[in-house]
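In what follows, a single structure is set out as structure tokens and then discussed.
Removed: one protein chain of the complex. Kept in place: all other protein chains.
After this line comes chain A, so read on.
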Amino acid sequence: MATMIEENGPSTHVCFPLLSSPSQARQKLEGLLNKNMRIRMTDGRTLVGLFLCTDRDCNVILGSAQEFLKSTDTFSQGEPRVLGLAMIPGHHVVSIEVEAESLEDDQGFEGNH
């Protein structure tokens, strides 16, 4: 599987590492992989799921995602809808949150600042 990805993203190897920041950013993001993430979308819905994948345009793939409607909606609010694997296009991402506990477990994001 890993080889297949490398074939699809050859620029990783070709690019010249000008700054240290790109790899630092990468490390940051890698630290978030498989963490529970909550993403709010432009239409007000929120998805909660495991962070699996992202790219330069901030398109995010969540695993085992659940969909929650906006809080103002009174109807069918109780139960989330199970979506499974879901990709949120970057331009529809309004906010991203990560679960704090899992963050602390292995000195995640803040540590890098």
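What we mean here is this: a contact is a pair of C-beta atoms (placed from the backbone, for glycine too) under 8 Å apart; a residue touches a chain by one contact, two chains touch by 3 or more; residues count from 1.
Heads up, the rule we're going with is that contacts and distances are computed from a predicted model.
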In UniProt, out of "RNA polymerase II holoenzyme cyclin-like subunit", "Elongin-C", "Trafficking protein particle complex subunit 13" or "N-alpha-acetyltransferase 35, NatC auxiliary subunit", the chain dropped from the view is recorded as "N-alpha-acetyltransferase 35, NatC auxiliary subunit"
Chain A residues touching the chain left out here are 1-2, 4-5, 8-12, 15, 21-22, 24-26, 28-30, 32-34, 36, 38, 41-48, 52-58, 61, 63, 67-72, 74-90, 92-101, 103, 109-110, 113
